[in-house]
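The complex appears here minus one protein chain, its other protein chains still in place.
Just so it is clear, A, B and C label the chains in written order, and each chain counts residues from 1 on its own.
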Amino acid sequence: MSGNSFGTLYCVTSFGESHGPAYGGVVDGCPPGLALNSEDIQKELNRRKPGSSRHVTQRRETDTVEILSGIYEGKTTGTAIGFLIRNEDQRSKDYAAIADTFRPGHADYTYWQKYGIRDPRGGGRASARETAIRVAAGAIAKKWLRERYGVVVRGYLSQLGSQEIDFKDWKSVDENPFFCPDASAVAELEQFMDALRESGDSCGARVNVVAENVPVGWGEPVYGRLDADIAAAMMSINAVKGVEIGAGFASITQRGSEHGDELTPEGFLSNNAG
Amino acid sequence: MSGNSFGTLYCVTSFGESHGPAYGGVVDGCPPGLALNSEDIQKELNRRKPGSSRHVTQRRETDTVEILSGIYEGKTTGTAIGFLIRNEDQRSKDYAAIADTFRPGHADYTYWQKYGIRDPRGGGRASARETAIRVAAGAIAKKWLRERYGVVVRGYLSQLGSQEIDFKDWKSVDENPFFCPDASAVAELEQFMDALRESGDSCGARVNVVAENVPVGWGEPVYGRLDADIAAAMMSINAVKGVEIGAGFASITQRGSEHGDELTPEGFLSNNAG
Amino acid sequence: MSGNSFGTLYCVTSFGESHGPAYGGVVDGCPPGLALNSEDIQKELNRRKPGSSRHVTQRRETDTVEILSGIYEGKTTGTAIGFLIRNEDQRSKDYAAIADTFRPGHADYTYWQKYGIRDPRGGGRASARETAIRVAAGAIAKKWLRERYGVVVRGYLSQLGSQEIDFKDWKSVDENPFFCPDASAVAELEQFMDALRESGDSCGARVNVVAENVPVGWGEPVYGRLDADIAAAMMSINAVKGVEIGAGFASITQRGSEHGDELTPEGFLSNNAG
Partner (left out) sequence: MSGNSFGTLYCVTSFGESHGPAYGGVVDGCPPGLALNSEDIQKELNRRKPGSSRHVTQRRETDTVEILSGIYEGKTTGTAIGFLIRNEDQRSKDYAAIADTFRPGHADYTYWQKYGIRDPRGGGRASARETAIRVAAGAIAKKWLRERYGVVVRGYLSQLGSQEIDFKDWKSVDENPFFCPDASAVAELEQFMDALRESGDSCGARVNVVAENVPVGWGEPVYGRLDADIAAAMMSINAVKGVEIGAGFASITQRGSEHGDELTPEGFLSNNAG
């Protein structure tokens, strides 16, 4: 196996290159009886889609998903769900100039050394475009978790370069191209990004993900702990360089008396342990 | 995971139902640098294709394969190879009559009990049409094994109902619709099948598979033995009810003095142990 | 991984060599709450134990099992169950004579070619003594299946060399050293074996395994079918050369009209499909 599958009971297998004919995925382990159609997946893909604002990559893709199996009369049957996203904007000539060079921070050099061959067009398999498959597979998982368990998983931008962002409300997150949870901060972010882009530079960001209503006991103990699986999933995203759970690195300076998530009849008093 | 992947280093993931939009597969772990195009897969699919003689299912499918990833300039890159076979003959109305019944020897009843839902069209996921994905994935593996190691894997019909067939030559195998290795026996097989069909009945068959030039030491010890993996792969094919290796069940009555594969400077004297 | 684990939800990992310090195993995935002590395992090991009659290997081992984890106050806790069987009869000098030869039908030659090193004492890791770990792990699984689901899994000798044996009753199976289900046939088997041994030869055997009360729908579809897993498990036992399910190879000559397991309000009329 070459790293293209993730998960055990709910297992996602992914294929596709940045400028090949298509991306696709197989979700194996989705329970039967979930109402599912391509629109459920499409609306999540639309949020990820490139070219949606001037702040992101300008590649033009509709990212239209087609479900190929696993559904009968609008419901999942418990069999593998195959789906396909055709690439439309295959401007591989744009990459001709870099076919003989290795870009810093990209996997070009590693692929070259590992396989002795590489698809230089847009990073090939190493392109961040692969995250479309994660979004699609995640859309199915999120729908099941929400309908079956009431679990809601959401994320927002909490820092962009030097700009720290306070969480105000979930409603704002979907109303600006930065997924910023503070409507009043958006104008400043736009100025920051425009200035950065003008200087020909870029920066990093921090994203917070919150899962609500998760039942006690999910995940396996020891090596299969939920936080370990989450850390692997996050770190396997192309440019991710760090993962924190609960209080994260702040727990270094926290005292035990402060850090402990007291368990009371009303529930846990904090989320420091994650 | 729900049983739709097979293998570790060379891992095949499969999806698709008999009367859904398409079948597809993902081969993860094919080494880089193998010359590969859709024709390499197509010619093996054509051998499996239904409707090619009056003795097999009359469903009409071209079984045209499209490779979606993993190839750059005619060679594998080491990344996942996704491929697709669209269903063309989706006559699901033919199956309306059986939507409320369970056919003996089929998985309908099991799926119904396990998932509480089933796709009744042609067996859905349980249709033997899924073997097209195995043929396609096998075509890639066979090409690699042949080019890299000189390993040749071939099969032939060795028994059809009561008709036992002697092995004459590999050339005959591809020249008749039965994959019979004895050209002189084909006429008799045709008469046997026509009579059987006329009586509205069917029968079983035995297939022999031979792998030549396999290097010593392939497979893992204990639970991952090559013969265990082969047995699982064969038995997971829909109607397979038995698997033998080497002398197989004949070894019950063989004496140890007869069964032992003597190891000599000229190699093993027999293949009883498989 | 080198083939020393088997199973997914109920996963067995095994270690040990024929003449090393000990054999041991880890059962990962046994549900919590099962009453379990070492005697539950020991009684199954005693049935497998060498040296129990003149017809089997004369190695002397008590095969005493020690449970090392996974139990609290007499019940499983859901964590991994580690257990140990110390080797007592480590007469490795007996094998000095064969340190430079390869025995037919054994894995010596394969290990040598694969690893470039081998433990020549009694077959090392390839010794059939490893099946003690399967028996121990199986004892735990059988206890769970019986108490939780009423599933009973039993086996008996159905053929020994040329001697075919009729099934009479389960009671007889445990009352003779051959696990023969026909008390009246035991004397003949003893004569057959004594004559065979006198001639310095050996023979094969056939074993029938019957699982009763198995709920519909166990196992996964496609590659993870229950019959595929069973075939792999059986074939991974050292000298096993063939596996049949249901009617097995008899289905080759069966007509479809005869083979089909008719599904009636009273259940299946036969077990040809397994």
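Here is the rule we use: contacts are C-beta pairs under 8 Å (C-beta built on N, C-alpha and C of every residue); 3 or more make two chains touch, one makes a residue touch a chain.
What you are looking at is a predicted structure, and each value in this text was computed from that prediction instead of being measured.
**Student:** One chain isn't shown here. Among A:56, A:211 or A:231, which residue touches it?
**Tutor:** If we include the chain that is not displayed, A:231 is the one touching it.
**Student:** Kindly state which of the options C:124, C:161 or C:181 is in contact with the chain not pictured.
**Tutor:** C:124
**Student:** In terms of residues, what is the contact footprint of the unshown chain on subunit C?
**Tutor:** With respect to the unshown chain, the touching residues of subunit C are 1-5, 7-9, 11, 13-17, 20-24, 26, 28-29, 32-33, 66-72, 75, 77-82, 84, 111, 114-119, 124-125.
**Student:** Just checking the interface: what residues of subunit A touch the absent partner chain?
**Tutor:** Against the missing chain, subunit A presents residues 1-6, 8, 12, 14, 102, 104-105, 107, 109-111, 113-115, 125-126, 130, 159, 161-162, 196, 200-206, 216-217, 219-225, 227-236, 241-249, 251-257, 259-263, 272-274.
In this section, only the chains that are shown with their structure count from here on.
**Student:** Going by C-alpha centres, which chain is most central here?
**Tutor:** B
**Student:** Taking the mean of the CA coordinates per chain, how far is subunit B from subunit C in Å?
**Tutor:** 28
**Student:** Can you list the residues of subunit B that touch 2 or more other chains?
**Tutor:** Those would be 1-5, 8, 14, 111, 114-115, 125.
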